Structure formats: structure tokens, C-alpha cells
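Handing you this structure, nothing more for now.
Left out: one protein chain. Kept in place: all the others.
Entry: chain A
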Amino acid sequence: PSHSPQTPPLPSPNPPAAAQRSSRKEAKMVKFLKPGKAVILLQGRYAGKKAVIVRVFEEGTRDRPYGHCLVAGLAKYPKKVIRKDSAKKTAKKSRVKVFLKLVNFTHLMPTRYTLDVDLKEVASGAPDSLTSKDKKVGAAKAAKAKLEERFKTGKNRWFFTKLRF
């Protein structure tokens, strides 16, 4: 009954059980919690910090039977760099401290910003890279390098500014 000829049916990410029905309707559903999305953490030690989704576990895992995702966030934002600073000072001020965390979706606030940073090595190691301490540190270092170089290019400025609240 409700099949409108104007909008073409978009590929919908629903489970196959409902696939028939959703392909018929105008699938106006857009999944927005995707890798590359900038989010703000709402709970925990890093509440108020910005992070980027690295990998999404939609249906959860056995340890975490809820939707969650791996985020790489800024534990310490880079400081404000002014033109007067020497090269050494600029380098020091542009440093970031990164954290990796598995966060429940309910503890995130998604934003309209994205950060297309290539965090593939971090993502691939994902669930087990957070179990052991040295793997975690290695992954965090990789993420830190990527985020620092992104900051230095001057793009995604919103992401690297502290959220004032």
C-alpha cells in the first residue's frame, strides 16, 4: 500500500527477516554510527572528550552483549599553537594523548562531524588488541601518530578543540 514511486528504495541494512518489507518501503533509514563518525563520550573517565569511531560491533560480542564500538579519542587535546611559537614549542604543543576504548552506544553522543582518518591497523587488531596492556599501548601509539598528523594539517579543527562545558 505505501509504495511511493518517486524515491528509489535504498539498500537497507536490516536483518534478512525484514528485508523483504523494508526494500518495498522507502527505506529512509540511515545508519550514522559508522567508522569515521566523530562522537562525544558521555560517561566514564573520558566524559566530554571527543572521539572517532574506529570499529562498530552492532550486535555486540559474547563479552558485551550490547551494541558498542571501539573509539579512539583524545585524552589530552593539543594546546593552542600561536605563530610566535618556535618549532620546538609547536611540536610540544601539538602533541595529543589518545585513548582507545570500547564504549556502549548509549554512552556516546554522535555528532554531525566525521573524521576520515585511516585507523585500519587499529581497527583490525580490535577486540583482542584491548585485552593485553602492551597491545593496547601499541595500538594507541599508532592512533596517536595518525591523529597528530591530522591535527598538523589543520583539518577537522572542531575535533581537536576542547568541548567547553
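Criterion: contacts are C-beta pairs under 8 Å (C-beta built on N, C-alpha and C of every residue); 3 or more make two chains touch, one makes a residue touch a chain; residues count from 1.
Everything below uses one rule, namely that contacts and distances are computed from a predicted model.
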**Study point:** Name of the absent chain as recorded in UniProt (options "Ribosomal protein eL8/eL30/eS12/Gadd45 domain-containing protein", "Trafficking protein particle complex subunit 6B", "Alpha/beta hydrolase fold-3 domain-containing protein" or "Transcriptional adaptor 3 (NGG1 homolog, yeast)-like")
**Key:** "Ribosomal protein eL8/eL30/eS12/Gadd45 domain-containing protein"
Study note, to complete from the structure: Missing-chain contact among A:Arg45, A:Arg62, A:Arg83 or A:Arg112 belongs to A:Arg112
Study note, to complete from the structure: Touch with the missing chain holds, among A:Leu33, A:Val81 or A:Leu130, for A:Leu33
Review point. In the complete complex, which positions of chain A touch the hidden chain?
Key: 1-2, 4, 13-14, 21, 25, 28-33, 58, 67, 105-106, 109-110, 112
